[in-house]
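Just one protein chain is left out here, and the rest sit where they should.
As written, the chains take the letters A, B and C, and residue 1 is the first residue of each chain.
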Amino acid sequence: MTVRIGVIGTGMIGQDHIRRLSRVLSGARVVAVTDTDRARAQECAGRVGARVCENGADVVGDAEVDAVLVTSWGPTHAEYVLASIAAGKNVFCEKPLAESSQACLQILDAEAAAGRRLVQVGYMRRYDTGYRALKAVVDSGSIGAPLLMHCAHRNPSVPGHFRPESAVTDSAVHEIDLVRWMFGEEVVAVRVLRPRANANGGGLQDPLLIILEMQSGAIVDVEVSVNIRYGYDIRGEVVGENGTAALGENSPVVVRREGGLTSPVPVDWRERFSLAYDRELQEWLDRVATGRDPEGPGSWDGYAAAAVSEAALEALRLGDRVVVKLR
Amino acid sequence: MTVRIGVIGTGMIGQDHIRRLSRVLSGARVVAVTDTDRARAQECAGRVGARVCENGADVVGDAEVDAVLVTSWGPTHAEYVLASIAAGKNVFCEKPLAESSQACLQILDAEAAAGRRLVQVGYMRRYDTGYRALKAVVDSGSIGAPLLMHCAHRNPSVPGHFRPESAVTDSAVHEIDLVRWMFGEEVVAVRVLRPRANANGGGLQDPLLIILEMQSGAIVDVEVSVNIRYGYDIRGEVVGENGTAALGENSPVVVRREGGLTSPVPVDWRERFSLAYDRELQEWLDRVATGRDPEGPGSWDGYAAAAVSEAALEALRLGDRVVVKLR
Amino acid sequence: MTVRIGVIGTGMIGQDHIRRLSRVLSGARVVAVTDTDRARAQECAGRVGARVCENGADVVGDAEVDAVLVTSWGPTHAEYVLASIAAGKNVFCEKPLAESSQACLQILDAEAAAGRRLVQVGYMRRYDTGYRALKAVVDSGSIGAPLLMHCAHRNPSVPGHFRPESAVTDSAVHEIDLVRWMFGEEVVAVRVLRPRANANGGGLQDPLLIILEMQSGAIVDVEVSVNIRYGYDIRGEVVGENGTAALGENSPVVVRREGGLTSPVPVDWRERFSLAYDRELQEWLDRVATGRDPEGPGSWDGYAAAAVSEAALEALRLGDRVVVKLR
Partner (left out) sequence: MTVRIGVIGTGMIGQDHIRRLSRVLSGARVVAVTDTDRARAQECAGRVGARVCENGADVVGDAEVDAVLVTSWGPTHAEYVLASIAAGKNVFCEKPLAESSQACLQILDAEAAAGRRLVQVGYMRRYDTGYRALKAVVDSGSIGAPLLMHCAHRNPSVPGHFRPESAVTDSAVHEIDLVRWMFGEEVVAVRVLRPRANANGGGLQDPLLIILEMQSGAIVDVEVSVNIRYGYDIRGEVVGENGTAALGENSPVVVRREGGLTSPVPVDWRERFSLAYDRELQEWLDRVATGRDPEGPGSWDGYAAAAVSEAALEALRLGDRVVVKLR
């Protein structure tokens, strides 16, 4: 069965998903599209033979739409997710699930009331080959119980609209979701340390060193550097009792030239996680097409990520350890 | 436009391509299938809602079939490729294009008579991220003119039906196609050296060290080891005037444990080249769907690979250098 | 000129230095030796043709001894260093310089009164090829101002006499000295976090995650894992404004076998830092032989390391950030 998708929001990520659904993946057709910028919506719809809807509610309500993809501006996510749940339709929502943990709870409740899983949140790292291999090693027990994890999240630069809190809510939130999944447990407390600021960042507090404490007592440190120029570099190493497991350095080619041996670093997140995005949507489509609940990150994960992010922002403000309170 | 595909041959690679066309890629539908083993054909067809045809000719002739995929037993390839050309349909043929360079010439002539490119041969390495990055470095000129290339082609083991010549015609033929594409020129002579034989190989002459001479004078050495047990390992390094470029070591995870730091090696060619197969067919589909000629390896490449393989087998027999004669 | 050395303490490290001075390095002769275990002293002395002295004071006072090597039990270091200063002799003292920062101050004062540098402390990492290359990159400015450093200090296991505080005073103290030297500035505050404990460690609090704040605001995190079984592994990466510099993974050989590609990890600190120890003593000898002041870590470095260690132990006790107070 081909899944007929309605897309709400045709910004950068929305367009990328439309391309993916239409030209890369199997089993989907984009049939309806909307955006506050109607011209842009029309252009996107035209390319794939979809109809343009007036607004998100119309997309959700469209009888031909089997499932909804929410890629609109963050503050509008909750509304469309709730509408999809109300309509009994599967909804794939780009992060964040909602603007606050409080708003996420509403979604959790609505989904519970609906009696089945309808929501998946776009934390694509769980679909990355590297992280999956890392988790397989951890789960195998071959390095013993995990005690620590070291992460680095490096961006070459950030767009003009990047706000002080974005390093947490846009960047580190990926690691927050990731370690919950990797360790299979919740984050219970957060600290955020402020190293000397990078002059590349203007007035921004960049980098950050975020310390997450897990229920088991395991500790995760996350370097977030968002103006490091050299490339997009994501690293992670789990330290266990008897060994460690780390993401590999992957580069297609190694060049020996002018005194050195050089491997390229990805230029941005699209290059680094392109396959994870593909797999994330394909696995979701496969389950939707066959009437099975999605297996990826769900409402609770969206809620927990929001709650930990809020605690991290408070920790950054207070300069102190903040306990995460989950429902 | 969805390309409607007819598949001739439902062995291992045929089944894998059917899965790929139906569940991984975008823009294709398998509509007709045949195999000498009718039960197997029926099972494969059933899974994707395709019709079973009596034989390859019927698949080619089927009015609903837009393009043909030939994945049958090697000796039958030429017949179906020629039929497809006669029918004016695009045909994707797994290697070899035909059983001999002589038979390839017939296809070349038939395609020329048809007046357009209709044939693509399944040399998937040209679609591998690593080899593409390697070629991009070579083409950029940053390491100077290429003078040498070192290749290794290692299989953990081979199936029972592996014949003495298979190390050339099934294994090294990939490097033969690869270096023609990488260097943009033909192979002019071949030597095959016989190192001490691997006891794992029974009576087989394994490994081989194949030496290819290119038109420019560049030399390529290819180690073919088909019983090396430890994994499937493909390596390549181009040596230029001012530097070298090599395939990277790619592994998703690095484990530190018991005195060592270990990265996994792929277990087989499916794992190693899975994405290359996907991309190969997707790019072919994209061109077929839009009425453009395929860009991948064509009849001439299939012919040249056959001619060089034949020279290599003669060189192996003679223990001497053999000149490659191309039309 | 051959430097005639008197050695106080013939335990493991003392014996290793005697071997080094007698059989590896150039320009030294061990002429006098003492130890509380007289038989052991005699055996060591016999091997290199040295005389056995009654005690440390006699070694220092021996007219034939040009310079003193203190490798005795930690609590006795200060006494012999002070005696050497009083005798106007160069003294190389294994870490720690003294049992407390307070005791180090006495040495600082005595050396100041003597009017010249006479003391070098055995922080050998400053002589490691890797750390030197790392510092050269940082100093070159090519990665911009350093903002963060990530360190890991991993021991396969620890001896029975390892005390709770040893992870700081014996292990992390190397990183403490190292980052002062690497960044060219003092540590101003310390935190010590306690991850989930490694069951390999018995009741020990292991691992630790130590956070050092530098004067410039740069932050250093140090994982200390002392029961990680897999090997002795020392890692470090400096994160600058535009890039990073990390210690290389060095292994003499890479083996492909049984599904993986494996490099050995050093078994212990002797293997890892053998050349650094050689170079440390050779450079010290070269300067002593030519009447120049030693250039390596001196009394102030010994004092600062002690003060930061004390702050770290207090931070571990309090579970809080502790400010380092230097004279």
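The working rule: a residue touches a chain if its C-beta (ideal position, glycine included) is under 8 Å from a C-beta of that chain, and two chains touch if they have at least 3 such contacts.
What you see is a predicted model; the values in this text were computed from it and never measured.
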Which residue of C:A87, C:A114, C:A145 or C:V255 touches the chain not shown here: C:V255
Hidden-chain contact residue, picked from the options A:E249, A:D286 or A:E314: A:E249
Which residue of B:S100, B:N198 or B:N250 touches the chain not shown here: B:N198
Of B:V48, B:A86 or B:I211, the residue in touch with the unshown chain: B:I211
Missing-chain contacts mapped onto chain B: 144-145, 147-148, 150, 152, 193-200, 207, 209, 211, 214, 216-219, 221, 223, 225, 227-230, 239, 241-244
Chain A residues touching the omitted chain (full complex): 229-231, 233, 249, 251, 256-265, 267
Missing-partner contacts on chain C, residue numbers: 22-27, 129-130, 132-134, 136-137, 142-143, 242-258, 263-264, 275, 282, 286
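One rule holds in what follows: only the chains that are shown with their structure count from here on.
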Chain A and chain C, separation of their C-alpha mean positions in angstrom: 44
Where chain A and chain B are represented by their mean Cα positions, the distance between them in whole Å: 37
Gap in Å, rounded to a whole number, between the CA centres of chain C and chain B: 57
Shared-contact residues (touching 2 or more other chains) in chain B: 249, 251, 256-258, 263-264
